[in-house]
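Dropping the structure in here first, questions after.
In this view, the complex is presented without one of its protein chains, the others remaining in place.
Here the chain labels run A and B in written order, and each chain numbers its own residues starting at 1.
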Amino acid sequence: MSSDPVLVLDDLSIALATISGEVPVVEHLSFSVAQGSTIALVGESGCGKSMTALAIMNLLPQGFRCSGGRILLESEDVVAATPSRRRALRGNRMSMIFQEPMTALNPVFTVGEQIAEALRAHQNLGRRAAAARALDMLRAVQIPAAENRIKAYPHQLSGGMRQRVMIAIALACRPKLLIADEPTTALDVTVQAQVFDLLARLQEEMSTAIILITHDLGAVADIADDVAVLYAGRCIEQGATRVVMEQPLHPYTAGLMVCVPHLQPGVMAARHRLLAEIPGMVPPLGQRPTICAFSDRCTRVGNDCLSEPQPPLFTLAPTQAVACLHPLQRETTA
Amino acid sequence: MTMIPMPAHPEMLGPANPPHAPGPSPPLPSPASPAAEIATRLLRRPTGLAGVLIITGFLLAAFAGPHLYPGDPFDVAGLPFSPPGEDLVLGTDYLGRDILAGLLHGARATLTVGAIAALITLVIGVAIGALAGYFGGALGTALMKITEFFQVLPTLLFAMVLVSLFGQTLTVVTLSIGIVSWPPVARLTRAEFLRIRGLDFVKAARAAGAGAPYLILRVILPNAAPPIIVAATLAVGTAILFEGGLSFLGLGDPNVMSWGLMIGQNRAYALDAWWTVALPGAAIFIAVLGVSLLGDAFNDAINPRLRRRT
Partner (left out) sequence: MSAPALLEVDGLFVHFEASRRPKPAVVHAVDGVSFRIPRGTTFGIVGESGSGKSTTAQAVMRLVPTTAGAIRLDGRNIIDLNGVALHEVRKSLQMIFQDPFSSLDPRRRAGNLIAEPIRLLEHRSKDETAARVDELLAAVGLQPSAASLFPHQFSGGQRQRLCIARALATAPALIVCDEAVSALDVAIQAQILNLLLRLQAERGLAYLFISHDLGVVQHMCDEIAVMYLGQIIEQAPNSAFFSRPHHPYTWSLMTAALPAGPLRQSLKKSYLATGEPPSPINPPNGCRFASRCPFVVTRCREEAPELVAIGTGHWVACHRHDEIDPPVFA
């Protein structure tokens, strides 16, 4: 994984135009993903994680625009690319899977046609070759009886199958980068595990770089190498997943870790105890302060937090950076 | 491949106030009702504003016009076929009747027919559609069969039969138009009811003790109203055209001045005295255009996908 990063986000900012001027949606976000590795963007709804994904794909909804910074896909600036170049990049060198596979698949075409369509559009394959590759892809995503299912329409498949088809379409052209926006949220728990396993296996085969967007830090620990925690459009902690999960430094990350009632087999004392909760909620768009946006919910808030602007990310450990004036202490023992 | 950008999460867009937030809580948003919001959005659209202005203009003409420009529109006011601008502003028809008086007085009849026929359309259509959509089953099937029966009849022919059977009065004409126009509204209402009936807040209302009448009238109907109102607005336009059509065929009420009647009675002279037909024709055209603009703009205003993010 020492090769050049597939994707580099350099100080990316996204803004939304409103009647009363532009409001920031994402501010000064930087990260990079290497070939074959996975970064998770974690945060609550409205934190800007999905908008970041759409910005990389050049699919920002009307009104949103990249207001600063660069997005480099294999050193090529995506934001500055011409529209036809962007279309060529999308699908071919990067692709995306969505939370709800039913709405992302076209209901009037068979899944085989939809996979072949992606191949024909981007790889100039003939009809026959594309159909053959489509079947290969369906087998690769472990759809049983792929020969029959290739003729199925999306509504004839279960939720897990549809997400597998989405993955097949997204990976058909062997993209360098795959963005997965909450790919398993709409699926059953046992199926979620299967889909994550599948993604990990395909990633290994194709050395795809993956950006995984999620609201649940615990769910991605197995497959994400790095994690960036977003709060109100700003990255507040970033680092190796294992390190961040074991020893979060930002109070918000720590709060996210403990407020989820994770399954603890064999432990009986947990029942009916109040969970540690983060009071309040994320400041809405357009009402974000210039000081630390988490300060009104933070238990470690000091006077300097309320007077100084949001601190930038600074490195506290070799693989961990945090944007906080009063980070939690790293335990130096061990 | 369709890869539609997801709409931003509503939570990002709406103002909200944290209940437990330490420190001063942000000001509460103003409690604007959805209806007020839709009205604002409607008037902000050029088409919506144009529609409202046209309709208001015609309503003023219909109700104030006869007072500002008194006189019986059936009276002879000058020589037949005098062109506009000579004796009278808009000229006279084949009997020498004042076209302007006809237009102003006829506006009342035409717009009334349009409004009442649309109301009848709405009442029958909503009642049948709501019952069919809410109860479904055998009752729903039966009601939809009746609707289909009415829908396959050629509407103009059916209306003509009704008028010739029950007499050429404005009341019969209005009723006939209403009776032949309701099936599309019934189908639309049924579809909306089927959709909304399955939503969680309807179940929540049932769990809170709501019975069928309450659910139909107080819960589902208000939520189904916007597209139905659009359909009703468009039905006004259709009804005005219908009245014109019936009158053109000589089946209007000969004792009440209306735009349709003016066209119908002057149609033989259209080539010699264009204004006798073109002016009431233009009035119908603009009125229907106004109603359609209003309906379309309303449709856009209630469509959340087209709402501007503010």
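As a convention for this text, contacts are C-beta pairs under 8 Å (C-beta built on N, C-alpha and C of every residue); 3 or more make two chains touch, one makes a residue touch a chain.
It should be emphasised that the depicted structure is a prediction, and the values quoted were computed from it without experimental measurement.
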Chain not shown: contacting residue from A:Asp4, A:Glu76, A:Asp136 or A:Glu277: A:Glu277
Identified contact with the non-displayed chain, of A:Ala193, A:Ala240 or A:Ala317: A:Ala193
From A:Glu205, A:Asp222 or A:Asp304, residue that would touch the chain that is not displayed: A:Asp222
Identified contact with the non-displayed chain, of A:Gly21, A:Gly266 or A:Pro318: A:Gly266
Sites on chain A contacted by the missing partner chain, in the whole complex: 44-45, 144, 158-161, 188-194, 197, 215-216, 218-222, 255-256, 259-268, 270-279, 281, 284
Residues of chain B (touch criterion as defined above) contacting the omitted chain: 10-11, 14-17, 19-20, 25, 28-29, 31-34, 199-201, 203-210, 214, 219, 222-223
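Please note the rule applied: only the chains that are shown with their structure count from here on.
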Interchain centroid distance [CA atoms averaged], chain A/chain B, Å: 48
